[in-house]
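Yeah, one chain of the complex is gone here, protein chain that is, but the others are all in their spots.
Order of writing sets the chain letters: A, B and C. Residues in each chain are counted from 1.
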Amino acid sequence: MTAGRNAPFIPGPTNMPERLRLAMDIALEDQRAPDFPVFVLGLFRDLKRIFKTDRGEIFIFPGSGTGGWEAAITNTLSPGDTVLASRFGQFSHLWVDLCRRHGLEVEAIDVDWGEGVPVARYAERLGADTAHEIKAVLVCHNETATGVTSDVAAVRAALDAADHPALLCVDGVSSIASIDFRMDEWGVDLAVSGSQKGFMLPTGLAMVGASEKALEAARSAQCPRCFFDFADMVRTNRDGFFPYTPATTLLRGLRASLDMLLEEGLDNVFARHHRLAGGVRRAVEAWGLALCAKEPKWYSDTVSAIQVPDGFDANDVVKMAYLRYNLSLGLGLSKVAGAVFRIGHLGALNELMLLSALAGSEMAMRDLGIPVEPGSGVAAAEEHYRTTARPVDMSRGATAAI
Amino acid sequence: MTAGRNAPFIPGPTNMPERLRLAMDIALEDQRAPDFPVFVLGLFRDLKRIFKTDRGEIFIFPGSGTGGWEAAITNTLSPGDTVLASRFGQFSHLWVDLCRRHGLEVEAIDVDWGEGVPVARYAERLGADTAHEIKAVLVCHNETATGVTSDVAAVRAALDAADHPALLCVDGVSSIASIDFRMDEWGVDLAVSGSQKGFMLPTGLAMVGASEKALEAARSAQCPRCFFDFADMVRTNRDGFFPYTPATTLLRGLRASLDMLLEEGLDNVFARHHRLAGGVRRAVEAWGLALCAKEPKWYSDTVSAIQVPDGFDANDVVKMAYLRYNLSLGLGLSKVAGAVFRIGHLGALNELMLLSALAGSEMAMRDLGIPVEPGSGVAAAEEHYRTTARPVDMSRGATAAI
Amino acid sequence: MTAGRNAPFIPGPTNMPERLRLAMDIALEDQRAPDFPVFVLGLFRDLKRIFKTDRGEIFIFPGSGTGGWEAAITNTLSPGDTVLASRFGQFSHLWVDLCRRHGLEVEAIDVDWGEGVPVARYAERLGADTAHEIKAVLVCHNETATGVTSDVAAVRAALDAADHPALLCVDGVSSIASIDFRMDEWGVDLAVSGSQKGFMLPTGLAMVGASEKALEAARSAQCPRCFFDFADMVRTNRDGFFPYTPATTLLRGLRASLDMLLEEGLDNVFARHHRLAGGVRRAVEAWGLALCAKEPKWYSDTVSAIQVPDGFDANDVVKMAYLRYNLSLGLGLSKVAGAVFRIGHLGALNELMLLSALAGSEMAMRDLGIPVEPGSGVAAAEEHYRTTARPVDMSRGATAAI
Partner (left out) sequence: MTAGRNAPFIPGPTNMPERLRLAMDIALEDQRAPDFPVFVLGLFRDLKRIFKTDRGEIFIFPGSGTGGWEAAITNTLSPGDTVLASRFGQFSHLWVDLCRRHGLEVEAIDVDWGEGVPVARYAERLGADTAHEIKAVLVCHNETATGVTSDVAAVRAALDAADHPALLCVDGVSSIASIDFRMDEWGVDLAVSGSQKGFMLPTGLAMVGASEKALEAARSAQCPRCFFDFADMVRTNRDGFFPYTPATTLLRGLRASLDMLLEEGLDNVFARHHRLAGGVRRAVEAWGLALCAKEPKWYSDTVSAIQVPDGFDANDVVKMAYLRYNLSLGLGLSKVAGAVFRIGHLGALNELMLLSALAGSEMAMRDLGIPVEPGSGVAAAEEHYRTTARPVDMSRGATAAI
C-alpha cells in the first residue's frame, strides 16, 4: 500500500470535487416527499442551461452513458430504420453495435482512429438520400478513446444543406459540461451525457436531451422500451417525480454539480479545460511524442491519447504508473491498445494536479526506457500555465505576522 | 426548517447505516485498474451467498429494480412469448405492464390487494398448459405496495407438480437480504433485487440472479437488449470487469453491505426484521386498525401497509407526519391511495428508531382526528420488544467513576 | 453489535446535525493563508451575537469547558484572591476545585443538589464585603449534573445592590446557545462555553467571553498562564490569526453552527429547547417519578436528571438502555450517582428523536422492574408536542400521483 492518495487521470470518472462528495454524503430520502418536486424541477431547469436548450427536454436515468445511447435510440427509432454513423474509436464503435442489437440498419463509415466525424462523406451520403431512408445520424462529439473532438455544427450544416429530416444524435458523454455544446443552436435532436465526466460525479446517471422533434418521433417509434421510456418520464417529471425510484444521492450531487458549473460560468469552464489541455499538449511535444489525434482541429480538451514510440507497450506505462506511483492513466482501447495511453484532463482540475500526472507519466515512461527527458514535459506545461495564468492581486489578503 | 434529522420510514430507501455511507464517501477510481478485479470478483462471490445460489450467476447493472425486471425478461424471452403473472399491488402490476411493452403475452390474474400470489390458480393454469406455451411465471415475492409476502416455494412446487419447464421469475426487490430467499432451493430462474432495500444502499444498482436454465434461455431469447445484456456481463465479469463504466461508488458500498449482512448472519438479519415487524403489527392492533395484508400468512416483515378508518385520507397522515414531525411514511399507491399509509421496517433498524416512527404515526393520526389512544401503539411495541429482547450481561463493561 | 444507530441522549456531546458533520469533513488547511482571517473574523463577530455582547471579546481555545474555566480564572485573578462560589452539582464543584488548585481562596457555599445558585446568600455575603476582598463571583448557569438552571441576572442585581466590583464569572457550558444568556445585559465579565453542547459540535473548543472589565483585570492578574493567555489571543485575533495552530476543522464546524443558530434565530432555538424539555418533564410526571431539580424555577431546558425510586440503581437504567437498546443516557455523577439518570435534550433535536429516548428509558426501567406504565411517558410527551406544534399548511407541496 503506497502512502498518499491515488491520482485519477483516466478520462472519467474524474477527480471528484469535495463539494460534490459532501453533497452526496447524506441520508437517503423519500422520493415522494411533498418538497421533493421543487428540488427535481430545478435540476431539469439547470440541465437545460448546460445542454443549451430551451425547447428540448432533459431526461435523467439511473444508468451509464451506454444506457443513454440506448434511451436515445429506442425511444425514437423503429426496428429496421436506417442510421448513418461513423467509427473512429472504441466508443463510436460501440454505439453502432448497440444500434444493430436493437434491430437498426446502420451504415457505418470507418475512419482512421485519430480523425473525427467525416463531415464531407456524411454530406455526400445525406445528399444522395433523397428518399430520406436515413432516419438518424450519429455523431460522437468527443471520442474518449482517441482524444478526438468532432464538429457537430458541421454535421448540422450538412443535414440542412441536404434538407434532410434525419434526427441528429450526439454522444456528448465526454464533452457536455467540459467542451462547448449547443443543443438548440446545432439542432441536436438527441444528446447523451453521463454523470461521471464533465459533471464530475460518480457513474450512475445517464442524461439525455431530446428535442421537440425527437419527442415527436418517440410517439411512433416502435423499438420496445420501458426502463428507458421517455413517455413515462415526461408524464412524471412534469410534476417533479420519476416513474420509479430515482438515485436520489446522485441527484443531490447533480444539484451541486450544476451549481458549480453555473457559478463558474460555462465559458470559463470550457476555457479552463482548453488551457489545461494546452499544457498537456505542450508536454507531449516536449517529450517528442505524438497525440493519437492527427490534427490540431481534432484535439480534445478533455482527454489526450498519447502514442508511445514503436517497440514500447503503452499498457506497461499505465501499469507502471499505477503500481509504482499510484497514478491512474487511461489504457488504450481496442485498435489502439498498447499503442497509446491516455491522460484525462476533465473535471475539477487545476494546474498542480495535472502537473503531477505529467510528472508521473514521465517517470513511468523513463522507468520503461522510453526516451523522454526528465522534467521536460512538466517544464513545458509549467511555462504554458504560467504565461496564460490570470494576473494575481498580490495585495490581496493578509500575511500572518509572527 | 425543523431541527434534527428526518426519519425515513418509507419501505426503501432505508435508514442507511453509517458504515455504508462512509464506504461510499470516497474518491472515484479507475474501473480498469489492475487490482479492481479482485474486488469485483469478491462481490459476485458474496452476492451468491445472499441470493443463496451456487449454480447461478448474479449480474449487477447500474439501474433500479425496474431495470432488473427488464433485464430478467429481455434476456430470456422472445416477443410473443406467454407469461403467467398475477397482480395484487402496484409493483406486481407494473412488472406485467413492462412485459407487455416488451411484446410478451401476459396472462395476468388479478387478485385482491392484500393477498399474494394465487398458488392454486397458478397450479391449475400450469397443469392445463400441457403444450408448455407458458414460458415464464412471474412472482412478486414481497409486494411493497401492500405489505404482502408470497410463497415462492409453493409456486416452485406447482411448477414441479405440473412438470412444467417455464422459467420462475421472482421480484425479490423488497425481500432479498431482509426476508428468507433461496434461489437454488426454490428453483428460481431469475431473481431481481435492488440496492435500496435490504442492501441498505442508495438506489442505483439492479442485481439480477440468473440460473443455469436462464442463462441457457438467454442464448436464444430474441428480445432486443444491449445495456441490460447478460452476455456482455458474462464475458467481462468473469475477469472482474464490466462492459461499460460501473457505478464504482455503489460497488464499494455494496462491499460494505455484504460484509454487514454476512457478519450478522442472514438468519439473524431475517429474525431481526421479523421481530421488529412484530412490534409494528402489535402497534397497529393496539390502535384498533387493520393491515392491508388480509391474513397473517401474508404479513410482510419489511413493510406494513396500515388502513386508516373510513372517512380519513391516509395521504393526509403521510403529509402531516412529514410536514410536522419530519417523519417520512410511505404513501398508499394506486388502488389503495388514500386508504393506507405504509411503514417501512427494513434495513439497519433497531427498536428505538422504529418506536419513533410509531410515535410519529400516532401523533399525525391524532392530529387528523383519527381515534387512536396516545402512546398505545408505542406501548404495545415496547412490550413486544422488551419481552423478545436478548438477555443482557449487566456485568459487561465499565462504569465511569466520578 | 446491534443494528441501527446509537441514540446519544447524554447532555452533550449531542446529536450532531449533518450540516455540522459535513462542514468538518474537509481537508486540512493553512491557518496562515491570506484569506483565513476573513473567515476567522466572521467567527468572532457572530460568536458575540450568540453570547449577546457588543463590548466584550470572545476567545476560542483548543480545549474543553474545563480549559475555559481555567482561562477565565487565570487571566483575571492572582494567587490568593478571594472568590465567592456555590456548589450544587459535580460541575459547580469542579470549578471550585480548579480555582483552588490555581491558588485562589474560594468561599464555597454548599447548597442541596437540586437547587441552584443561592442568590440571597450571595447578596448577603457581597453586602458584607465592604472591603471588596471578593474579586470574583462564580455562577454555574446550568448545572449539567442535576438539570438545574440558575438566575444569573439576579446575581448581577445582588452585585449591583452591593455596589460590588467583583468579576461575575459564569459557567455557560451547557446553557449558551440553548438557554437565554445575555452577557452584556447581565454584566457578565467572564462567560465560559464549549463546542459540544449548544453549539452541537464535537468537544474540542473552549469559548470564553471576556468583558472590558475582565480584559482590564487581565493586565494585572498574576496567575501564570501561556496556552490560555488572553493577551496573545488579543494580539493575533485582531488580524484574524491565532498565537498557535488552531483546530481549523472545528472552526469550520463552528462557522456552520453559528449559521444554523442565527438562521433559526436564538429566540426560536431557546423556545424549541423549552418545548422539547416540556415533553420530557411531562413524561417524568406520567411515570410517577421526580426530577432532581427541586422546583420548576430550577428546571433546565437542556438536561433533565430523573430520580429512580428507592431500591433501584439509576446506573443500571443507563447501562441497560445502552447495552440493550443502544440508547446513551447520562449517568448520575458523584453525590447523585445511582440516584438519578439524565436525559440530555439539547442540540439539534426534534420530537421524534426525543420520543425515542423516552421510549427507550421506559423500556430500560421496566426491564429492571421500575414500575412505570408502558407508553405512559411517551403518551404524555406526544400530547405535549402535538398541542404545542405549529400549524401545518397541508396544502403545501405536492403529492406523488401513482
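Assume a contact is a pair of C-beta atoms (placed from the backbone, for glycine too) under 8 Å apart; a residue touches a chain by one contact, two chains touch by 3 or more.
Everything quoted here is computed from the prediction, not taken from an experiment.
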Omitted-chain contact residue, chosen from C:12, C:56 or C:116: C:12
Which residue of B:26, B:157, B:234 or B:290 touches the chain not shown here: B:26
Hidden-chain contact residue, picked from the options C:41, C:98, C:234 or C:368: C:98
Contacting the left-out chain in the complete assembly, out of B:296, B:311 or B:397: B:397
Touching residues on subunit C - with respect to the absent chain: 5-6, 8, 10, 12-16, 21, 24-25, 27-30, 32-34, 62-67, 69-70, 79, 97-98, 101-103, 194, 196, 202-204, 223-229, 243-250, 319, 322-323, 328, 330-331
On subunit A, residues whose C-beta touches the chain left out of the figure: 1-5, 7, 15, 17-18, 25, 90, 263-264, 272, 315-316, 319-320, 323-327, 331, 333-334, 337, 348-353, 355-357, 359-360, 362-363, 366-367, 373-376, 378-380, 382-383, 385-386, 389-390, 392-394, 396-397, 399-400, 402
Contact footprint on subunit B, counting only the chain that is left out: 18, 22, 25-27, 31-38, 239-241, 396-401
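By our rule, only the chains that are shown with their structure count from here on.
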Subunit B against subunit A, contact positions shared by both copies (same if over half, else different): same
Distance from subunit C to subunit A - Cα centre to Cα centre, in angstrom: 52
For subunit B paired with subunit C, centre-to-centre distance based on mean C-alpha positions, whole Å: 44
Of all residues in subunit C, the ones touching two or more other chains: 18, 25, 396-397, 399-400
